[in-house]
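The other protein chains are all here in position, but one chain of the complex has been omitted.
Chain IDs A, B and C follow the sequence of writing; residue 1 opens each chain.
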Amino acid sequence: MLDQPTNERRLTIARAMAEAMQQEMQRDPRVFVMGEDIAGFGGIFGNTRGLFEKFGKERVRDTPISETGFISAAVGAAMDGMRPVVELMFVDFFGVCFDAIYNQMAKNAYFSGGNASVPMVLMTSTGGGYSDAGQHSQCLYGTFAHLPGMKVVSPSNAYDAKGLMTAAIRDDNPVVYMYHKQLQGMGWLGTEPGATLNTPQEGYTVEIGKAKVVRAGSDVTLVGLAMGVHNALKAADKLAEEGVNAEVIDLVSLVPLDRETVINSVAKTGRLIVIDEDYHSYGVSGEIIATVTEHDVSKLKASPARVTFPDVPIPYAKHMEQFCLPNPDKIIAAYRKM
Amino acid sequence: MLDQPTNERRLTIARAMAEAMQQEMQRDPRVFVMGEDIAGFGGIFGNTRGLFEKFGKERVRDTPISETGFISAAVGAAMDGMRPVVELMFVDFFGVCFDAIYNQMAKNAYFSGGNASVPMVLMTSTGGGYSDAGQHSQCLYGTFAHLPGMKVVSPSNAYDAKGLMTAAIRDDNPVVYMYHKQLQGMGWLGTEPGATLNTPQEGYTVEIGKAKVVRAGSDVTLVGLAMGVHNALKAADKLAEEGVNAEVIDLVSLVPLDRETVINSVAKTGRLIVIDEDYHSYGVSGEIIATVTEHDVSKLKASPARVTFPDVPIPYAKHMEQFCLPNPDKIIAAYRKM
Amino acid sequence: MQPTKEQSLWMYENMVVSRRFEEAIEKAYLEGKTPAFNMANGPIPGEMHLSNGQEPVAVGVCAHLNADDIVTATHRPHHQAIAKGVDLKRMAAEIFGKSTGLSGGRGGHMHLIDPAVNFSCSGIIGESCGPACGAALSRTIQSKPGVAVAFLGEGAANQGAFHEALNLAGTWKLPVVFVIEDNSWGISVPKAEATAVIRNDVRAAGYGMPGHYVPGNDPHAIFDVAGEAIARARKGEGPTLIEAETYRLAGHFMGDAEQYRPKGEKDALFAKDPIPKMRERLLAEGCTATELDEIEQRADSLVADAITFARESDYAPESDALTAVFV
Partner (left out) sequence: MQPTKEQSLWMYENMVVSRRFEEAIEKAYLEGKTPAFNMANGPIPGEMHLSNGQEPVAVGVCAHLNADDIVTATHRPHHQAIAKGVDLKRMAAEIFGKSTGLSGGRGGHMHLIDPAVNFSCSGIIGESCGPACGAALSRTIQSKPGVAVAFLGEGAANQGAFHEALNLAGTWKLPVVFVIEDNSWGISVPKAEATAVIRNDVRAAGYGMPGHYVPGNDPHAIFDVAGEAIARARKGEGPTLIEAETYRLAGHFMGDAEQYRPKGEKDALFAKDPIPKMRERLLAEGCTATELDEIEQRADSLVADAITFARESDYAPESDALTAVFV
């Protein structure tokens, strides 16, 4: 899928994230990790495994269940020269601590006119598909991307996961790093094999703010991120069987948003479908469509479409949740209607 | 501006809100009001004046500065058969209590399959323009509208303010009622005279989920809510001097969103400008543009445009804030570029 | 305050129902999840937090409540729901995602809401506290009887929502009782590493309310302390904070390898399993084995009926996912 050397190690996203953190902790004593069950347990989603054993409890800290407390503490530590990586276990919990995130973490650089900085990473799990219901399955990409002052990224595969984590830790700005549970490579969550990729051992960065054309095509542009990319790639495979050539864009980063890559693609294909597991309205899908149409509506040969999660809380029952989730068939159906 | 009888009392939005609450409290003993400084003080923005004197401290309660505590208490009271109206003083504080709002208030009806309901109103002030800086001037319309389970309304004038408050209190669902500080009719905030309107004494409702065409036109559709409507109307007046006939839509409600009224208008005018004081990206403006284009892109004679707050925290200095805020001139400039 | 024999047997029965229910859920949960454990599979998908071992707190408290009283519960809600009288069939059906479930399958195991007995719960830590205050306030404003009980874990006592709710309750003298189930673990983090004090009852003084710690995971002791607190609340004398020691015999959730548990901890806990302990106590107090066997059999069949009901019920149409967002 990506143009990477093939004789390397295949890592899950979970391992890729942990490896990036480990390498950055080795490189830079200012980096430390905090969150619930991230020390001995290795992170509920496996993304901090091995760190505690390597760096000990001073730099790999289990916290009380006090998200406001430890995330605002991370802000204070970052402003004092550290580079904390904190975990909000599920993004769905953001409501207990969002003030620390968007009124402190995201705004203090601005409030200081750039004299202070808040170099921290907030990593958080997103996504459903395994029946964890309405308070443990959301994506909330739009919620985070809407508010200024924080970068927002979400990898679709292990290669990007490692490079984005490294870039996020090295970034002098706050970065929200959203990882999709079903891409983690944790079997117990059901896992998307396409996310497990060859990943170089040595440290490298993936640029924050740059989208990737992960499949070139000429007939329709499919735009997504994280799990959306895999759905789009599967739809593209099926469409290819019918001779339809879909271009697939992995946004990788929502803030900054690489509008140009999307605009250029649609200028070529004339057709746009946005795939988003976040709620339908007032989110990512609307923004992408607006980006393309406000730039030059005449480039569109058909009305753009979106395949998103409907505006309802995530239902628990498997058949209901699956009914709501984006999938390749829905993408194909959207294309057929164009 | 609105087609209302003219021999009635002119009320500010603040008074219209208080009057609606008062009438509903008289009508229904289940209604009570809670928040910071809403009792003797009458609400920082004047919207609960007179209630404490009339109903006493049992039903008009000052709270500790514990937004999570008292908003989740409102959820518990609503589920126990009361109809609380709670105030979050500035919408900018939502981060300290958003879990109570979106994980409890908004979802409990769904989690109960409709067997329980959460009939409450969360009223909150929005908007800047008076140099209150980055933690007291936001709109956050998109943030609330993005998440399912709560209705979201925002009046642009006193007539709607009263009718929407009455409708919100009577609604069996949670309603977020966002009032713009500069429309309140409080002199100390600087006030938009167009928001103070003739308002009937007797109780009435304004439908939640219905947009209003507040000025008919044929050349371009200007869509906004709250302060955006006044900016649009002023732009429309100026455009009219040049013979350009703008149609102005007051969305009134973001959830449910009256997509049809917007679609029908653009079908007629072929041109769309969205005015939004909330942040530019991933919010209301993107959603409105996507709504129109996904329905039928061929109806657009020009690329749609938006006049919004840029993706930066609200700056304090007056000249900087004014530079960022939408205004009639920016709307006219956007039209000229079409 | 000592339970009557009837109350003792009620507590015992509810403890047994609760345990049997968890055992049945555990079994069903594992269906379709072997050889590879994937939460998404089987008749009960998603996270599953069992309450094995924590029954004493739920029954000791709820023995004093009637349907009209309010309980707000946690992400680990089954024992609390059972003790509060939530319909077992509809609860089982909910966990199986069926149309006959409490919400028709929309909510699931962490979102059991039963207005008939004023029960609700939430998967967000600390979230039980505020709504309990609100329900209590509702009764106060309406001058209606009723006490609200918020259950929470000892980990949740470090969440801001706990503090705000306790202050609200203390300031407004609300008829509410906060009950902390101290199983000494918040997932893998021990209480001592997350909490600045050894016992949370000392925090009560910061909210002008009495605080009690109940050691021993003992239903009778909990019955005693909770009884006083609930009576106090009923008399309009305000809120109470109770922390009760309890044991989590299961993992945090199903699939938890529990490598964080010190060696031998589980064995020691199983040796103190409160259900056989209570059976012994009841026998010592003069109950007959037959009497208790009957209770156990009744529990078995209640649970079996509920599981059968759940399994035999239909799924709601998938498009029901789109309804009940608004009422």
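Details
Basically, contacts are C-beta pairs under 8 Å (C-beta built on N, C-alpha and C of every residue); 3 or more make two chains touch, one makes a residue touch a chain.
Treat the numbers as computed from the prediction; the structure is a model and nothing was measured.
Summary of contacts with the chain left out: across C:Phe96, C:Phe162 or C:Tyr213, the touching residue is C:Phe162. Touching the chain that is not shown, out of C:Phe96, C:Phe178, C:Tyr207 or C:Phe326: C:Tyr207 (per the contact rule at the top). Among B:Gly46, B:Pro315 or B:Pro328, only B:Pro315 touches the chain that is left out of the view. One chain is missing from the display, and on chain B it is touched by residues 36-37, 40-41, 44, 62-66, 68-69, 92-93, 95-96, 129-136, 187-190, 310-313, 315-324. Listed here are the chain C residues that touch the chain not shown: 158-164, 166-167, 169-171, 193-197, 202-203, 205-209.
Within chain A, the residues in touch with the undisplayed chain are 29, 32, 58-59, 63-64, 66-82, 84, 99-100, 103-104, 107-117, 148-149, 151, 172-173.
Criterion: only the chains that are shown with their structure count from here on.
Comparing each chain's Cα centroid with the centroid of every protein Cα atom identifies chain A as the most central.
The distance from the centre of chain A to the centre of chain B, with each centre set as the mean of the Cα atoms, comes to 31 Å.
Centroids of chain A and chain C (each the mean of its C-alpha atoms) stand 35 Å apart. Shown for chain B are the residues in touch with two or more other chains, namely 68, 96, 99-100, 103, 107, 110-111, 148-149. Shared contact sites, meaning residues of chain C that touch two or more other chains, fall at 105-107, 111, 122, 124, 160-161, 325.
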